[in-house]
Structure formats: structure tokens, C-alpha cells
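The other protein chains are all here in position, but one chain of the complex has been omitted.
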Amino acid sequence: MARIDTEYFRDERASDFKVIGTAVQRSDALGHVTGRTEFMEDRTFPNLAHLKIHRSSHHHALINDVDYSEALKVPGVLRVITYKDVPENWYGVLRLIGIGPDDEPVLAEDRVLYKGEPIVAVVADSEAAALEGASKVKVTYTELKAVLDVEEAMLPDTPVFKRAGTNYFVYEGHHARRIRFGDVEAGFAEADHIFEWRYSSAPIEHAPTETTGCIVVPQSGGRLLIHSNTQAAFFTLDNTALTLKRPFTDLQVKGGTVGGGFGGKVDVMVEPLACIAAAMTNRPVKFVYSREEEMQVSSPRAAERIYIKDGVMNDGRIIARKIMLYVDAGAYARHSPYGATKAAAHLPGPYTIPNVYADCHCVYTNRTPSSAMRGFGVTIADFAIESQMDQVARALHIDPLEFRLRNAYRDGDMKAHRKVASGTALIEVIQRTAELVGHELPEEYRAMSSSTPRGAGA
Amino acid sequence: MPLRIVNVKVNGVDQAFMAKPDTTLLLALREQLGLMGAKRGCAQGACGSCTVLLDGAPVVSCLVPAATIDGAAVATVEGLADGQELNDVQQAFVDGFATQCGFCTPGMIMSAEALLARNPDPTADEVNEAISGNVCRCTGYAPIVSAILEAARRRRDRAGTAEQEATR
Amino acid sequence: MTLLYGRGYASVNYPTGMNLGGDPSQALIHATTMGGFVISLSSVDLGQGLKTVVAQCAAETLGMPMEQIIVDTADTDTGPHCMGTFASRGTHRVGNAVIMAAREAREVMLQVAADELEVDAGDLETDGSGYVRLKGSPAKQIHISDIALAAHFKQGKSISGRGMFLKERSYPVPETGEMDPDSCQAHACTVADVEVDDETGVVTVLRLHNTYEIGRALNPAMATQQVEGGAWMGVSHAIFESTEPYYPASRAHGPVDFSEYLMPGSGEIPEQTSVILERPASNGPFGAKGIGEMTANAPIPAIANAIFDACGVRLTTMPFTPESVLRGLDALRDGEPVA
């Protein structure tokens, strides 16, 4: 078990708890080791039907024709669902709180914007029949040029493939979520050194051991009971009701025991279609992603591209930082506009820099829509920022920890988004880690404290 | 589609079920015998969540056509505890905080059982190899490896004590 | 073949709660006839142990033992609204809501006890074992089962409470980005030690030395699970993971299963040493901050920086594959591969 070092913040952490702070055994451990914990798929229902999807085979194409007559002939196939069967086909996951556009169809209408986009759902007596049925759907396409690079997507002569008219999300009239703090150009002019590098990442899958899924069971009174492994029960309920155009009270979501989420189970992708299928057939319907769907069709952590330009003084103070950040949202918004704003709020990292300029772009490309994942907006930004810190420290021949301590934010500092910092502890985690690895810090760095205002003392 | 009666001994109890051609051992356990401990994490043999013992050896049950195992013995996580009393591996997983979401846990425990049956005193690296087919996305594996080593130690201690008592 | 060794550093902070707030969670709590306390939620436990930690929050607030607490969650018919389990918000938001509900229930509990004992409620305290007793005269006490029975069948009172936590939504100023995004910030510093095979570019992460400042470790064993499991994911992101191995140039060869989607197995895990610091957050449940997401972040740049330290190759694109390391080494060797 990790050691709790009680010497740091000794006065602030003093307490007299009985239960808090003790290693109480997990209430779910007994169920886990005996196999009795009940996950979403561990419930069985008589007469269960299964739903599988026919998906786009192109990154970007117009749909000329959808022919599902052969699918209906597969023994065991019950129904085929197209966009016409979805009461409110256009969807945006944060619509309930007014973030982001309703830019994504539950099922594709006249075009597909990414490979793997759902076009037709097939409901059948068995999983095999549903798979067979989905494979028999014939879609004819006119292929269009796919845009697969975030910076290319934003160029003026790149074709716009989004209904809203831009290949990027518009933040209150701006092409990016902005941070403007101080005067970054003046800072660069004043700086002894300028450093600029580019960082990037590829999409990452949540890879929970349990794939995303649900079982929807029609109830005697006409309500639909959704057994789901969603990370957010009401999120799922609200969004599903909006898609179904049914009163929220028609639905009930049960879940709460999830085989890993990591942000991958908040997009509400399976429940609306399973509800439609359950209502159509009046049978319990299961829609669970296959592992390949989980890997390639469920939203990943966005790929990002980040340019950081720093103005730094000889003594190691960073006095200006400019960041151009691109989030590859893929074909639809989902949580990415939110994620880019979260990135903006995180910049310029846990350091106090008087001049900060950032443009965080949420850019659409013809790939699987990205969305929430553990720390999104921050994880890749931290990779960029902390790599930048290392490069600058090396260039100036300053110890990497001392360089961070010199610039570390403290209580009372104004952050770039104009909130006064409080409860900070960056200095202390650096000091403690230095101690852990025997990295000797000079006295003035050991004496620093997050609660001592900058300029005072050391 | 032809149905076949399959007889198996599951956790020591004789059972029979009807198998369709596409009924895997995993689906038979879950849907016909009501044993939900083995999980479907991928249906491709690559996550290990469905690991059970088939005639004493660990298998990914999602890749075993049920029709092929008539007469076999199957052991699942449900058969490990003696009433309320957990077995060594289960108890060590609880004590060592070796579970988080719990989805991989039954398969992980069955892989550990298979290892300890063959090798009562494994090294950490032998544990690594034994659970290399079991994906865990939560724990970072270290507490799982520690728990399996601890279970092995407890089991050896008990065997040693039993031997001493027998020779007394 | 030469094995090259290097050390890298990174320090990060991480916000608690949905960015910009506006993400409520509620809790209801009521006593059963025999003095069990049922916490009703709609929150989801993803495996991080939310059910256990909110039970601890309730037990501490009520002054009752853990055995008295029952958590009933994730049913939208019976549990009040919760925004969801994401954004490092579960412990913070739901913990706060549960504490608020438990406080209200505790007040009723003490009043019922006071009426039974014929004393003033303000003079009562809980002992943590199930008894409510008179301060200074511990012999004058009553067990929660008797309090609950009295409440139900004699006094006609509901020992219950409602809890709600909402950080008011902030709207960023479009021109400047001025906003109030977070409830508090947790912190981490990681030092990574790596080994690089100079002929194959294979990176092995040997050790992670970490310090985390998390406000309050409500359950140190589960906090350890979060930080160590999260750091493993950071290692995995750093050197293995992608759904598009040839991003952005080609969408081809996306992995479809756990054979192709690479993550470190237990044979690849680094040795982890973790130290926890506690600087309680004024708005956190007993000071706790959200830590679920932060813990994967510092290892990634620490590993990148360690790779540079080991072999002089600066990797600016994730993941740090053997190919990217080897291409960098080849470039340093003027394109002269060694074999």
C-alpha cells in the first residue's frame, strides 16, 4: 500500500476520523472473487432477441441505396431498423445541458462520415442470425474524399463535410476555445530564449474488459427497463428518451456494476437502438458491442497535435507560452468540444506564466468519433507540456526539477483562465519525489512552499 | 440445426445440456447452466475473462465448441469456495486488494488455480506467464501477481502443517 | 547490443469535477427499522470502489460502523439524479452529497435518541460502534437499533436525509477564456527509469517513483489501487497503445482484438513506489480530491524524457514504439544502422 507522508501539510491534514483514512475492504470484492457480482450481461431473459449493425465500409461517402431485402430473408431475422425508425435521429450527447451541436445521426441517412458508421440495425432471434442479417444488407455508395488530418481539415480549400458549415467546432464565434492572458508577443520580445516544438498522439482505446452494451426489457405497463453498463445512468436515460421522443418516465435504467469504463461508456450509443428494437418486437433485446466494435467503432481518446512556443529568461523563468492545440474529434462532436475547453482550462500547465495565448481547436475528420477518456483534454496536453519542460531545462542546462519548481504555481497566483490558485501542492510533490529518488535539491528549492506567496522568502 | 445432448461434470456435479453447433462452452455455462462467473470479454480467446478448467487444464471457454466436450470435467470460479469459506486464491485476492472492476477476476483466478495445481511454488515470472492470457485494464497487475504468490505461500504452509500433523 | 539507461521527470496537476461545473449529484439516506442506513443513489461504480468509499463517508458522518451501511445504487427509479462517473467527480460529488444527507439523518437520529434518553440532543455523541451516548457519561447510551425502533414505532419519525452537491456552472468568456473550471486540483510527480535496447529500439520501463497529492486518502488501499492502476495505464499509453498505428497518414491496420491492441502484460510492468501527500480541499468530502484520471498522466512524459536521457532520442509522438525509437537512433547514427 502507498505510504502516506504525514509530514507534509501536517497542520492542514490533522484529523480525528474513525472510518475515513482506513483501508476498509471493498464491498464488492467477495462478489468478484466468487463470480457472483452481476454485470450487465449476467442477466438472462426468456425470448431474448439480439441486435447487430451493418456499418459503413467507407471513410466518407454518399449513400445511394440501402437494400435490406436479403437480410429479412435470413431465418430468425425479426426486424430491420433504419434511420426512418428513429423518432429523433439527430443526436448530441451533451444536449441536455446545452453543449455542442446535435450533429450525429443514430443511423446514417444520406451519407457516412466515417468507416464503421452505423447504417442499419438488424434484430434477430439469435446473435448468429443478427450477424448474418447485418452482413446481407447491401449499401451502394459514391465515395468522397476523406479528410484525415486535423490541420488539413481546417485549410480553406479543404471540402467541408459537416452540416454546420465548418470542419471544426465554433466556440461562440471563434474557431477555437481561446485563452488570452497578458501579452504573449511582448513576452516573447522580452525573453532571452524562444523554444518551439510540436507534439502529437494517436487515438487510444479505453479497452474495458467488458464491452459496451445493454439489454432492454419491455415492462408490463409499457415502460422500457434498460439494463446498461453505462457510466452515467441518468445521462443514458435522458438522452435515450430524447432520441425516442418518449417521456422520461417511460424509461428506467439499472446498472451500476461496470467492467471498466475509463470514459468509454458515456456516449449513449447502444441504448436508443435497443429500445427501438424492444418496442418494435415487444421482446427483450440485447445490443452488446463485439470486441472489434469496441476497438474500432466505439469512440477512442482523441488524437491531438500540440504546438508549444515558450519565451524563457536566462534564470529559467518562463515568461510567455503560446499553445496551438488540435483535438481530432473524428466525424462527430460527442464530448470533444467539451474536451477542448477542458484542455484550454488546463493550460499552460501547473506553472505560473504571466503571458499565455492558447487556441484549442476541436477539429472534425473522417475517422471514428473520439470522445471522453480518462483525463481527456489533459493527458496529451501534459505529455506535451512536460516534454517541453524537459527540453527547455536541458537547453538551458537547468536541473529538470529545479526548473519546474522555479515556475510552479502557488496559492494566490493568477491562472491563465483568471482564477486565483488555491490548495496547490505541485512544489511539495516535486520535493517529495526528489527525496524518494535521492535527487538532491539546493536548500532554496527545499524551502519552497505552495502556501508561501511567490517572491516571499525564496 | 442439429441439437446435441452434452454431458459434463461441472464443479463435481453431473450436468447435461442441449448444444447447438454454435454453442461454445462459455455460452453453455452462462446460458444453459446459469454459471455467470466466466465472462464474455471478447469471444476471440484473447482476453481470458472466460478462463475455466477443462479436465484440469485452463482453457478460454469461448473457443471450445460445447459439442466437443461430452464427458469432460469443467471447473469454474463458482466451485472454488467451500460454502462461505473462500479458497486460498480467492482470499488472497480479497486481502490484497487485487480486484477493481472485477470483470477479469474469475478468469484470472482460474488461471492462477491452474498454475498452482501444476506448480505450488511459482516465481513471480512464472505467475506473469501463467496470467499472460488474462487482460486486466484496472489494476496494473502488480496486486494480482502478489495475491497469487501469497495464495501459493498460504497453500504450501497449510500443506506443510498438514504433513507435520500427519507424521506426528 | 547495448542497453541504455535513463531517467525522466514530470509533474502535473489535475482538476476535480466536470470542467466548468454544472454537474450535480444527489443522495438520499434513510434508516431501516433496525438501524441500518440505506444510501440511495443512481451513481455508477466502475470498479474504482465508489460504493465502498461513499459508505465510509456515511459511516464517518453518522458515527456508525460500516456494517450498518447499505448502498443501493444505479437504478433511476429508486436513486436520485447523479451526473455520472467521469471527470474525477465520483468521490468528490457523490461523497459530498452523501455527507450532506448523512448529516441531516444524524440530526434526526440524535434527536430521537435524546428523546429516548431524556437529555438534550446537543449533549449527545456517537462512539462509532453503534451507540449514541451522553458526552461525559458514557454509561448513558442507546444503541442505533433501539433508536431506529423508537423512531419507527414510537415517535413516528423518519431518520433520513437528503444530500445534493452542485458546483454552479461557469461560462467561459469567449474572448479571453476567463472561467472557473474546477473544484480543486490534485497533483502528481513521477520519475521514470527506463532501459532502451539500442539495436531494436525496445523500451522497458523499469521503475516509476511517484508522489501524489490527493487531498485526503479516504481509503488508502483503494487510493493505492487508483494511483498504481492509473500509472500502469500511463505506461501502456506511452509505449504501446493506439487504435490507429499509422495515424494520421493511414487509417489501416487498426487493432481489432486484445492480441493486436497492445498493452503491457504483467511481464512488462515496472516496479512502482508511491507516496501520498494530503492537502485537504476545502470543498472536498473530508478534503478528498478526485484522482481517478490524473494518475495516468505524469508517467507518459516522464517516460519520454527518460528515453531521451537514455539514448538522446526525443520522441514527440505517442506512442513511443520501438520503430520510433530506432528511427531516432538511426538518425543520430547518421543513418548507419548497427546490427
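A, B and C label the chains in the order they appear, each numbered from 1.
In this section, contacts are C-beta pairs under 8 Å (C-beta built on N, C-alpha and C of every residue); 3 or more make two chains touch, one makes a residue touch a chain.
Convention: contacts and distances are computed from a predicted model.
Asks: Looking at UniProt, which of "NADH-quinone oxidoreductase subunit J", "CO or xanthine dehydrogenase, FAD-binding subunit", "Branched-chain amino acid ABC transporter permease" or "Cation:proton antiporter" names the chain we cannot see?
Replies: Matching "NADH-quinone oxidoreductase subunit J", "CO or xanthine dehydrogenase, FAD-binding subunit", "Branched-chain amino acid ABC transporter permease" or "Cation:proton antiporter" to the record, the invisible chain is "CO or xanthine dehydrogenase, FAD-binding subunit".
Asks: Report, in label order, the displayed chains that the undisplayed chain touches.
Replies: Checking the complete complex, the chain left out touches A, B, C.
Asks: Out of C:Glu268, C:Glu293 or C:Asp309, which residue would touch the omitted chain in the full complex?
Replies: Considering the complete complex, C:Glu268 is the one touching the chain left out.
Asks: Which residue, A:Ser290, A:Thr352 or A:Asn407, contacts the hidden chain when the whole complex is considered?
Replies: Reading the full complex, the residue touching the unseen chain is A:Ser290.
Asks: Among B:Val8, B:Ala92, B:Ala130 or B:Leu149, single out the residue that touches the unshown chain.
Replies: Going through B:Val8, B:Ala92, B:Ala130 or B:Leu149 one by one, B:Ala130 is the residue touching the chain not shown.
Asks: Which listed residue, C:Gly254, C:Pro270, C:Gly290 or C:Gly328, touches the chain dropped from view?
Replies: Checking each option in C:Gly254, C:Pro270, C:Gly290 or C:Gly328, the one touching the absent chain turns out to be C:Gly254.
Asks: Spell out, residue by residue, where the missing chain touches subunit A.
Replies: Within subunit A, the residues touching the omitted chain are 128, 131-132, 134-136, 290-292.
Asks: Taking the full complex into account, what residues of subunit C touch the chain not shown?
Replies: Spelled out for subunit C, the touching residues are 1, 199-201, 240, 245-246, 252-255, 257, 259-262, 264-265, 267-268, 321-323, 326, 330, 337, 339.
Asks: Touching the hidden chain in the full complex, which residues of subunit B are there? Just list them.
Replies: Residues of subunit B in contact with the hidden chain: 1-2, 4, 21-22, 24, 43-46, 48, 51, 54, 57-60, 62-65, 67-70, 111, 114-115, 128-130, 132-134.
The definition used in the following text is that only the chains that are shown with their structure count from here on.
Asks: Going by average Cα coordinates, which chain is farthest removed from subunit B?
Replies: A
Asks: Taking each chain's centre as its mean C-alpha position, how far apart are subunit A and subunit C in Å?
Replies: Each chain's C-alpha centroid was found; their separation is 17 Å.
Asks: What is the distance in Å between the mean C-alpha positions of subunit B and subunit C?
Replies: Whole-Å distance between the two chain centres: 30.
Asks: In whole angstrom, what separates the CA-based centres of subunit A and subunit B?
Replies: Centre separation, subunit A to subunit B: 34 Å.
Asks: Of all residues in subunit C, which are in touch with two or more distinct other chains?
Replies: 46-47, 49, 221-222, 224, 228, 230, 233, 257-258, 263
Asks: What are the residues of subunit B that contact at least two other chains?
Replies: 41-42, 44, 46-47, 97, 99, 101-103, 135, 137-138, in rising order.
Asks: Which positions of subunit A touch subunit C when the two form their complex?
Replies: Checking each residue of subunit A against subunit C gives 1-6, 8-9, 12-13, 15, 17-28, 59, 97, 115, 146, 148-150, 171-174, 177-181, 197-205, 207, 230-235, 237, 251-263, 266, 291-292, 295-296, 300, 303, 328, 338, 341-342, 344-346, 349-350, 358, 365, 367-368, 372, 374-375, 377-380, 382-387, 389-391, 394, 400-401, 404, 408-409, 416-419, 421-426, 428-430, 432-433, 436-437, 439, 450.
Asks: So in the complex, which bits of subunit B are touching subunit A?
Replies: 22, 30-31, 34-44, 46-47, 49, 76-78, 80-81, 86, 89-91, 93-94, 97, 99, 101-106, 109, 135-138
Asks: What residues on subunit A touch subunit B, complex-wise?
Replies: 1, 23, 25-26, 28-39, 41-42, 44, 128, 206-211, 257-260, 262, 290-291
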